[in-house]
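Below you'll find the structure I mean.
The complex is shown incomplete by one protein chain, all other protein chains being positioned as in the whole.
Up next, subunit A:
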Amino acid sequence: MAATKEEIIAGLAEIVNEIAGIPTEDVAEDKSFTDDLDVDSLSMVEVVVAAEERFDVKIPDDDVKGLKTVGDATNYILEHQS
């Protein structure tokens, strides 16, 4: 069953916590991965791969560049999850 928006944000928060050590409560829709969450370009790849597995979605490298905020990633997953 497809994940809801709230479930995706919560899932991303757990992933960001695991990879960058940021508290889950700091991960919100309007937060920028790079500027607010200490996720650099290489950590972003790890976040994306973890999100792909968790939400059964494919996020090609070309699309990763467009995912600036947690909201961007959430919407992308909402639209592309199978």
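Keep in mind that, in the parts below, a residue touches a chain if its C-beta (ideal position, glycine included) is under 8 Å from a C-beta of that chain, and two chains touch if they have at least 3 such contacts; residues count from 1.
Note that in this section contacts and distances are computed from a predicted model.
Missing chain, UniProt protein name: "Beta-ketoacyl-[acyl-carrier-protein] synthase III", from among "Cytochrome c1", "(2Fe-2S)-binding protein", "Beta-ketoacyl-[acyl-carrier-protein] synthase III" or "Glucose-1-phosphate adenylyltransferase". Of A:A3, A:V16 or A:M44, it is A:M44 that touches the chain left out of the display. Seen from subunit A, the chain kept out of the figure touches residues 40-42, 44-46, 48-49, 61, 64-65.
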